[in-house]
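Let me begin by handing over the structure; questions about it come next.
Of the protein chains in this complex, all but one are displayed in their positions.
Now for chain A:
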Amino acid sequence: MEVGQLQRSFVEYMASLFREGFLDGQFSQLQQLQDDSNPEFVVEVVSLFFEDSERLLNDLTMALDQPNVDFKQVDAHVHQLKGSSSSVGAQRVKNCCVLFRNCCEEQNTEACLRCLQQIKQEYLLVKNKLQTLFELEQQIVAAGGAIPMVQ
């Protein structure tokens, strides 16, 4: 595929991610922090987000698997996940976390499990989307083009 085509698909894809609510303004701000002196900033931050999130989701799964669920612990985990997803701009994940916290306050294990399921789905979705986005970037760079800035 030639460079122009790749760049166009990239722009469209990015726009769709914002439109569908997967990413929000925070992600744009993250992109603005990236420049020539720091060309892999977004990728690095997002990688850290993936690592932290997966760890947290594991912890959450384990915590909710206990016979006596420690809701304070669960709340703390969700709080952290909310914070990092919010920083990265993963809007839908963040929204799920907000819902999750309500369930925690109610101390409703069933509801929490459902929320956890939903968060996992959202997380996998956004992870997939972001990875596709980065692959597109790599393809553009490999084809010799520059990555277009999306407002």
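The criterion applied here is as follows: a contact is a pair of C-beta atoms (placed from the backbone, for glycine too) under 8 Å apart; a residue touches a chain by one contact, two chains touch by 3 or more; residues count from 1.
Just so it is clear, contacts and distances are computed from a predicted model.
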Complex member absent from the view - protein name from UniProt, among "Corticotropin-releasing factor-binding protein", "Replication protein A subunit", "histidine kinase" or "AT-rich interactive domain-containing protein 1-like": "histidine kinase"
For the chain left off this view, which of A:21, A:39 or A:148 is in contact with it? A:39
Pick out which of A:9, A:73 or A:86 touches the chain that's been left out of the picture. A:86
Thinking of the whole complex, not just what is shown, which of A:30, A:104, A:119 or A:140 touches the missing chain? A:30
Footprint left on chain A by the chain that the document does not show: 26, 29-30, 32-33, 35-41, 43-45, 47-49, 52, 79-80, 82-84, 86-88, 138
